[in-house]
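For this depiction, one protein chain was excluded, whereas all remaining protein chains were kept in their positions.
Then we have subunit A:
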Amino acid sequence: MIQLTHLEKLEAEAIHIIRETVATCDNPVMLYSIGKDSAVLLHLALKAFYPGPLPFPVLHVDTTWKFREMIAFRDQRAKELGLDLIVHVNQEGVRAGVNPFVSGSRVHTDVMKTQALRQALDMHKFDAAFGGARRDEEKSRAKERVFSLRTAEHRWDPKSQRPEPWRLYNTRKRPGESFRVFPLSNWTEADVWDYVARENIPVVPLYFAAPRPVVVRDGALIMRDDDRMALRPGEVVETRMVRFRTLGCYPLTGAVESTAATLPEIIAEMRGSRSSERQGRIIDHDGAGSMEQKKQEGYF
């Protein structure tokens, strides 16, 4: 008899969760952040409903500050896979001139990501939103449920989460309430990369090392992706061999120096690394418990 491998078990669990959502919620949507976790999530969702098409749309909350390569990749994948892609931008935020340089990472993230996400979910009346978050990413995420209930105001209450024994997911909710659903809860960063390699899943080239124009700012290597990023006195753009472990808004995402240009090299580098995946994420460090707080406010 076949013995399932660790990855096969994780895959089956994720497919089970995705199907459970579609079977019990009225109007699900998949959050697509264009990163590796989203790529894996999308891949699993396509598997879950084969031979049928994806029975829900895919939502990208665009802060307008994503790497250009990410947007190009998103549009290409949407076309190849025939996705029903919704791109939402918080136009109020754009009109108010919110941006990461002037407003700071905290305000920028709140307005262009958290508020924008809430707008999009309300506008389309989605009652369940898949996200690619993993419990190993951050210690408040380690406490989150697979089906994470949000109030009508999109708030998360970490202290009174529903118990989730076995794989019995309670998908009952009151009008206005919604779920964030995390099929990759039990995956680690290493599992994601192993799976990307095993399944040959396309990912944004920014994950692979290449010579890129970067600026050293506040100790982080920031890639100058367009000329909206004004240089401060003394700053110079230099070309370095870098790659990204996680992708977000380019001014808020630190690159790492690396020569890992292939999947096996990335996997080897990650296993030997002495720093965590989200270290490059500037928004995570805006104060202790900041991820938990952002999540309470409706961030993924």
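Keep this in mind: a contact is a pair of C-beta atoms (placed from the backbone, for glycine too) under 8 Å apart; a residue touches a chain by one contact, two chains touch by 3 or more; residues count from 1.
Just so we're on the same page, contacts and distances are computed from a predicted model.
Colleague: There's a gap in the complex where one chain should be. From "ABC transporter permease", "Putative ABC transport system ATP-binding protein", "Sulfate adenylyltransferase subunit 1" or "Alpha-ketoacid dehydrogenase subunit beta", what does UniProt name that chain?
Modeller: Not shown, but named in UniProt as "Sulfate adenylyltransferase subunit 1".
Colleague: Pick out which of A:K79, A:R162 or A:R228 touches the chain that's been left out of the picture.
Modeller: Selected residue, touching the omitted chain: A:R162.
Colleague: Can you work out which residue in A:D62, A:D110 or A:D136 touches the chain that's missing from view?
Modeller: A:D136
Colleague: Since one chain has been left out of the picture, which residues of subunit A touch it in the full complex?
Modeller: So the residues of subunit A touching the unseen chain are 1-2, 4-6, 8-9, 11-13, 15-16, 19-20, 22-23, 46-53, 135-136, 138-143, 149, 158-159, 161-168, 170, 172-174, 177, 185-186, 188, 273-276, 279, 288-289, 292-293.
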